[in-house]
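This is the structure I want to talk about, given as structure tokens.
The complex is shown incomplete by one protein chain, all other protein chains being positioned as in the whole.
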Amino acid sequence: MGQGLQLMALGMGTVFLFLGLLIAVIGVVSRTIHAFEQKAVDGGAETGINHDDLLEVITAAVQQYRSDHPRHK
Amino acid sequence: MGQGLQLMALGMGTVFLFLGLLIAVIGVVSRTIHAFEQKAVDGGAETGINHDDLLEVITAAVQQYRSDHPRHK
Amino acid sequence: MGQGLQLMALGMGTVFLFLGLLIAVIGVVSRTIHAFEQKAVDGGAETGINHDDLLEVITAAVQQYRSDHPRHK
Amino acid sequence: MSSFTDLMQQLWLTTGIANCSWGQALMMGVGLLLLYLAIVKQFEPLLLVPMGFGAVLSNIPIAEISGPDGLLGILYQAGVETEMFPLIIFMGVGALTDFGALIAMPRTLMLGAAAQFGIFTTLIGALALNFIPGFHFTLANAAAIGIIGGADGPTAIFIASKLSPDLLGAIAVAAYSYMALVPIIQPPIMRLLTTEKERSTRMEQLRHVSRTEKIAFPITVLLLCVIFLPTAAPLIGMLTFGNLLKECGVVDRLSNAAQHEIINMTTIALGLSVGSKLQADHFLNLQTLGILLLGLIAFAIGTAAGVLMGKVMYRTSGGKVNPLIGAAGVSAVPMAARVVNKVGLESDHHNFLLMHAMGPNVAGVIGSAVAAGILLAVVGG
Amino acid sequence: MSSFTDLMQQLWLTTGIANCSWGQALMMGVGLLLLYLAIVKQFEPLLLVPMGFGAVLSNIPIAEISGPDGLLGILYQAGVETEMFPLIIFMGVGALTDFGALIAMPRTLMLGAAAQFGIFTTLIGALALNFIPGFHFTLANAAAIGIIGGADGPTAIFIASKLSPDLLGAIAVAAYSYMALVPIIQPPIMRLLTTEKERSTRMEQLRHVSRTEKIAFPITVLLLCVIFLPTAAPLIGMLTFGNLLKECGVVDRLSNAAQHEIINMTTIALGLSVGSKLQADHFLNLQTLGILLLGLIAFAIGTAAGVLMGKVMYRTSGGKVNPLIGAAGVSAVPMAARVVNKVGLESDHHNFLLMHAMGPNVAGVIGSAVAAGILLAVVGG
Partner (left out) sequence: MSSFTDLMQQLWLTTGIANCSWGQALMMGVGLLLLYLAIVKQFEPLLLVPMGFGAVLSNIPIAEISGPDGLLGILYQAGVETEMFPLIIFMGVGALTDFGALIAMPRTLMLGAAAQFGIFTTLIGALALNFIPGFHFTLANAAAIGIIGGADGPTAIFIASKLSPDLLGAIAVAAYSYMALVPIIQPPIMRLLTTEKERSTRMEQLRHVSRTEKIAFPITVLLLCVIFLPTAAPLIGMLTFGNLLKECGVVDRLSNAAQHEIINMTTIALGLSVGSKLQADHFLNLQTLGILLLGLIAFAIGTAAGVLMGKVMYRTSGGKVNPLIGAAGVSAVPMAARVVNKVGLESDHHNFLLMHAMGPNVAGVIGSAVAAGILLAVVGG
């Protein structure tokens, strides 16, 4: 019983500490991300990989392939 | 061989007994269910959980959510 | 090092041999298949199992079943 | 490793040419034959493709793919020796099976019972073979061979792995091969034992079966099994569990999993595992020939017994039961029911027996699980 | 085997009638009751159907399906003793959970923290029960029983299999049963502790949460867990892994697998495995009764603590937080959030709290994983 009460004090304390800290960290992370995303929008973000290019290539390849293979439907 | 014949007698006997019993029990169960279902129809069955309520709630919640978030499409 | 060079000679040799042989065998197999398929087309191939029959049977069975069970939608 | 010549020799010693025995080559041929039957003739491809491929893999010299550390060996130990794979497949079969036709016409269970005659006749046949020098089938061997007559793959593998693991390869090959050959084996027997008039019998439409009845069915079967034949409980238990998942209507996620991913994955693993038992040194012997012969007899006798019981029901029902549907009692779901339908159409082009044959067909699955339970109870397991 | 009479006797000796104990019959009844609750009352059917069926299977005499060589016994050893199944389920839960509501309103984590009060009160309650003759719960037992108050099935099974494998059956039954009974247990407590005015509180709409925030969330939670509570890392690790698969947007194949086939297959296997712990000789005793009682208390106190913390937040926020959402802090996702929504609608027919209750609801999952980590750290594991 005494053990149980100690465990409760320690346990609930840690749970509140841990989740309280998580609240704080989520807040910091969210603000950081918002600041970064705002900057990216302002400065004109670049996405690194250009998917449009890749898509274009594949589409063209498929078209050529199809035009090359008219007899197989 | 003798063993085999004994086994066949015992085995086929049990198979017929078991499946015969199953025929009887299926008959009893089916009649019971029909009687019960008939009574339910006659007496106006109640289903316990009202799914329409739940559906209505969720639909309304979704609608409110959508009307609250017009900018994210 | 010496071991490594021996292994490279043996390894690349075997890789080329194996894949070279595969080239030859694929060629033979492809020609055989083409010859066979050509003959099948010329001679009027028979497919063994008549799927149309099976399909017809099942369709008819489903139709009959449906016409027998009008009350259950 | 001292010189290049030594290296080459070492490589040569690991080639198939230097190591392949005639038996292995022959068994790879058997594997390719199974693949041919599965792919070109479409004989039970879901099991014969993995099994045939497994047969090829397990006979490759040096690679030891069926050895204790090889992939197929590991799968076999994990799934067949523990009997997990056939039981999981049975759960999937339960989740895929609609017992409605059987519930609507429970007396067709008698047809599923009669067809088990094939099991016990074959058991006696296996014991009789012992009179021929070279055969030494124990009672457990004979029971495992007999179960081929159940025409039910997972049941046969389950029983064989319990009673005769050494014969598992031959028994599985026989069971699946003859299940695939049902459209060839059954029709002549069906025509021989029935008259044109009997075969033309039209049957009444089946009554509607309510959802509650379908939910009650697996529980009923399981409880009867608990009370009278607990040794059949693993098989019957998983079959009815799968069926309950399907019918209860509240766990569609799980029912779908049982009907698709679980049964598909297990089918691949089971097929490869069983294939691993087709190793030349275990498979190529007189026993295997005997088993293949007995299996054929088992199917023929099971079919005949089912049809004869069908004739009895034809009489007792005053001509309301078409005796052909008795042939579906051997299981081999759904092939046997389709065969019944086809043979029935030969006599009357508008007589569709497919639905009526589904009753004895699924009854046959329960019937052979019951027979399996009896064998385990009496022969040991 | 000498004569036919002997054979019949041997068969008789393997029947259920000749072998079934009253305890086994009773436990099969319990299994059927669980199936009834799952199918007819739709109480947590995804777990109760396999678990109820597993309970029936494991109490079948002779068949030994839960024995070391039986299917359920093998599944239990492979997946529960190793803790694999609950961890894999947690991965699936992570892949199915949208933490957006929590990220938008992180202070609702306090509600998820408060609700863990149920865990520790129950732990004390279990120790207090030792004053009654017949109860001998160790600290590890008490901790495992307390975790029922976490209202989270996989966490309860994970902790029970580590700290009290003998009580696992009763703990799992209690955890899932009370989770299923949340719509009955919670509303009276919620109404008792709040005023009509509090329950009518409307909450502001949640802000939009960006994809980057959702990707950062699982990593943030994991790193905090690494720094402060590594003993919770298996649970938190798999939960956040699943969530990252879902949110990262580049591995949809894997995310789908975690949300469907993996969690479905594991749910079937886990349910059957847990059911295998409902064997009469392990389950039918005073301990189980105590556990069922304590579990009910745990849920009630967790709910109350959540609501009371909700009242605190109602005050400190100047009436912007509806205290009802505190009840969702016990987890029991998503049932508890739905209950909040329903009780809220009783006071104001246009007040939809579902979205706001999802925050504390998923916070409760993290909260009880943290509590589990503390118990493992202090009580041992």
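Here the chain labels run A, B, C, D and E in written order, and each chain numbers its own residues starting at 1.
One rule holds in what follows: a contact is a pair of C-beta atoms (placed from the backbone, for glycine too) under 8 Å apart; a residue touches a chain by one contact, two chains touch by 3 or more.
Keep in mind that what you see is a predicted model, and the values were worked out from it rather than measured.
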Chains on display which the left-out chain touches in the complete complex: A, C, D, E
Residue touching the undisplayed chain, where the options are E:8, E:26, E:96 or E:257: E:257
Touching the absent chain when the full complex is considered, from E:33, E:184, E:227 or E:286: E:227
On chain C, residues whose C-beta touches the chain left out of the figure: 1, 3-5, 7-8, 10-12, 14-23, 25-27, 29-30, 33-34, 36-37
Those residues of chain D which, in the complete complex, touch the missing chain: 1, 7, 10-11, 14-17, 19-20, 28, 32, 35, 38-39, 42, 45-46, 49-50, 53, 56-57, 60-63, 65, 69-71, 74, 260-261, 264-265, 267-268, 272
Those residues of chain A which, in the complete complex, touch the missing chain: 3, 6-7, 9-10, 14, 48-49, 54, 57-58, 60-61, 64-65, 68-69, 71-72
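Keep in mind that, in the parts below, only the chains that are shown with their structure count from here on.
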Shared chain contacts [chain B and chain E, defined touch]: D
Steps in the shortest chain-to-chain touch route ending at chain B and beginning at chain A: 2
Contact clusters after notional removal of chain D: A, B, E | C
Centre-of-Cα separation between chain D and chain C, whole angstrom: 26
Approximate Å spacing (C-alpha centroids) for the pair chain C, chain E: 50
Two or more partner chains touched - positions in chain A: none
Sites on chain E at which at least two other chains make contact: 1, 7, 11, 42
All touching chain pairs, where touch follows the definition stated at the start: A-E, B-D, B-E, C-D, D-E
